[in-house]
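Notes to accompany the following structure.
Only one protein chain is missing from this complex, and each of the others stays in its spot.
Up next, chain A:
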Amino acid sequence: MRAADWCLSSAGAAVVLATSSDEQHPAENMADGSSETFWTTTGMFPQEFIIGFPKCVKISKVTIQCYLVQTLRIERSISKDPVDFEECIEKDLQHTEGQLQMEEFPLPDFQATYLRFIIKSAFDHFVSVHRVMAEGTAENT
């Protein structure tokens, strides 16, 4: 088994929902493997996005690179469709002036077909999410 980042469009992941859309900064930018491109929220909170995996994967660590995010909640689903989410973790992040927030969430191994990220509040009117990673191994099928 090899460790991998499942939140890459090149690995078959896709952002299936995002509550904000600016065509200059689309949600796909979170799954393109680059920290330079980003998705922006365009208004009131909460805001959320859902990333879908091509199959059920095992995850042990989730990482997010973002800016101005205050309260973040991560949920997972093991359904075929993006429904029946259950909470993995909720955390208040630190404000890092002029620097990306790099938040690692080591989690007990869990399975997921979808990950949902809910940005409940922020340090400003808008936030950016530059990259999301979910490290783990492929489930044997």
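Note that in this section contacts are C-beta pairs under 8 Å (C-beta built on N, C-alpha and C of every residue); 3 or more make two chains touch, one makes a residue touch a chain; residues count from 1.
Just so it is clear, contacts and distances are computed from a predicted model.
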Hidden subunit of the complex - UniProt protein name among "NADPH:adrenodoxin oxidoreductase, mitochondrial", "Intraflagellar transport protein 27 homolog", "P-loop containing nucleoside triphosphate hydrolase protein" or "SRPRA protein": "Intraflagellar transport protein 27 homolog"
Residue in contact with the excluded chain [from A:F38, A:F53, A:F85 or A:Y114]: A:F38
Where the missing chain touches chain A, by residue: 21-25, 34-38, 40, 42-45, 67, 98-100, 121, 123-126, 128, 130
